[in-house]
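All protein chains but one are shown in place.
The first chain written gets the first letter, and so on, giving A and B; residue counts start at 1 in each chain.
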Amino acid sequence: MTASLEVSGLAFAYPDGHQALFGVDFAIERGERVALLGPNGAGKTTLVLHLNGILGGGAGTVTVAGLPVGKRHMAEIRQKVGIVFQDPDDQLFMPTVREDVAFGPAAAGLKGAELEARVRTALERVGMAEFADRPPHHLSFGQRRRVAVATVLAMEPEILVLDEPSSNLDPASRRELADILRSLDVTVLMVTHDLPYALELCPRALILSDGVIAADGPTGELLSDDALMRAHRLELPFGFDPRSVTART
Amino acid sequence: MGAGHAHRLYRHGHSPVHRLPAHTKLAAAFAFVVVVVSTPREAMWAFALYAVLLAAVAAAARVPAGFLLKRLLIEVPFVAFAVLMPFVAEGERVHVLGLSLSVNGLWGAWNVLAKGTLGVAASVLLAATTELRELLLGLQRLKLPPLLVQIASFMIRYGDVITDEMRRMRIARESRGFEARGVRHWGVLAKSAGALFIRSYERGERVHLAMVSRGYAGSMPVIDEVTASRAQWSYALALPCAALVVCLLGWTL
Partner (left out) sequence: MHVPDGFINAPTSAAAGVVAAGALAVSLRGARRELDERTAPLAGLVAAFIFAVQMLNFPVAAGTSGHLLGGALAAILVGPYTGVLCVSVVLLMQGILFADGGLTALGVNITDMAITTTVVAYAVFRGLVKVLPRRRRSVTVASFAAALLSVPAAAVVFTLIYAIGGTTDVSIGKVATAMIGVHVLIGIGEAAITALTVGAVIAVRPDLVYGARGLEQRLKLRVNGELVDAPAAEPAPAPVPAAARSSHRKLWITGLVASLILAGFVSFYASASPDGLEKVAHDQGIDQKEKPHANADSPLADYGVKDISDARLSGGLAGVIGVGVTVVVGSTVFWVVRRRRTDSDAPGSSVSQAA
């Protein structure tokens, strides 16, 4: 079986000369939930934008379900890699929730009843079906985040990439989102600063630091390794002991 | 005169007018206003009939008169202009209550007031009975260039977001004891406007990324196909057609 996502030797410099990635290697198997941790400026966002080919042109390859990311398969890649951006207001650009969720599948050519069914399923999976006809800006932040997840789920992606999914959420919305993510059976790559959230949701974690993968292993183990954590400017919240928590799967 | 648009005009309802497809309503409102504008100003009774027609539409749409009249206030600046006309216009003059007024100017003032008011009333009725996104879809159905409709829908979608950012910036300014009182403070306000532009532009770039990530390649996918039946068209066009009859009578009588 091919991996959901395979990144090898990925290096990238921005046109202004600033190099953000220096040879990133990792693979994620189908159905895994993986956290991508790293300090600010480690290149996390740059990496994410490579996964669906928005950035490219450097060295190395990204392969999604056996398909190399590149101009030739762009439409297919963008369907397979669903990115949920940090600010749901950027992601929800259509006048109503329903249209927004329909945007991706409709761009891929879906129509009529099939499109309708796809939208409904996606909204039901995030518990937002009753808000279908509301404009996004009338929803709470947590609801918008969930709709943003639905917009990507509607495309039935191979892998779901979440950029800081727990940022700005109150504890209840944070838990609701965790429940939703746990209930999905898709491969998940979650980019986050929220280490307890990573531990709660992802059995495995990667640490991206200075443009390379500095560590790859079970989340609990990585978070318990004080020296590793300090070396990469990662800090647990006060009073939080990763050894006392067991990840739920 | 572009200020004060924070509130929405739409009145939720389920009247027959609300249910008409947006593009038929847009076409009807536009045609109606064209007919009104083409009516000779001397046919004063025609304008009264137009007002009756609009009142009938308002009744069918269950838009209360008070709401409609309040919305007409947007016209006030031009009322002021119209009032000046009899004083400044050329031509034969009459004397009313010791004031010297131009006959031509009086006709002109009447013309602008009558046509302007009817136009505003038609627009208000349209906006009151049609939701924003339906209006946008309607514009698209009327073959407005898709790119223009897209720009308009992004503007509507992010208008609130950006106005909200502007409000937060004002609160931040005021929390630090700043209150704009005169020309001296323009620099600070302009800095806010500049920051707002940068935020808007950068958001535009991020929105574009989000769109591209979901397969956008320059054109919006068609999600809602709105079609109008012949009955709906004839229902919507009843207004401009009735108006046209009035207009033709106005020309011949």
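What we mean here is this: a contact is a pair of C-beta atoms (placed from the backbone, for glycine too) under 8 Å apart; a residue touches a chain by one contact, two chains touch by 3 or more.
Remember, predicted model here, so these are calculated numbers, not experimental data.
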Considering the complete complex, which visible chains touch the unshown chain? B
Sort through B:17, B:122 or B:246 and give me the one touching the missing partner chain. B:122
Of the residues listed, B:46, B:137, B:211 or B:228, which one is in contact with the missing chain? B:211
Of B:83, B:171, B:195 or B:226, the residue touching the omitted chain is B:195
Touching the hidden chain in the full complex, which residues of chain B are there? Just list them. 1-6, 8-9, 26, 29-30, 33-34, 36-38, 40-42, 71, 74-75, 78, 85, 88-92, 102-105, 107-109, 111-112, 114-116, 118-120, 122-124, 126-127, 132, 135, 139, 142-145, 147-148, 150-159, 161-163, 165-166, 180-183, 185-187, 189-198, 200-201, 203-205, 207-208, 211-212, 216-218, 220
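FYI, only the chains that are shown with their structure count from here on.
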Using the touch rule from the top, collect the residues of chain A that touch chain B in their complex. 49, 52, 54, 75, 78-79, 81-83, 85, 87, 89-91, 93-96, 99, 102-104, 106-108, 115, 135-137, 151-152, 155
In their shared complex, at which residues does chain B touch chain A? 132-133, 136, 153-154, 156-158, 160-161, 203, 206-207, 209-217, 220-224
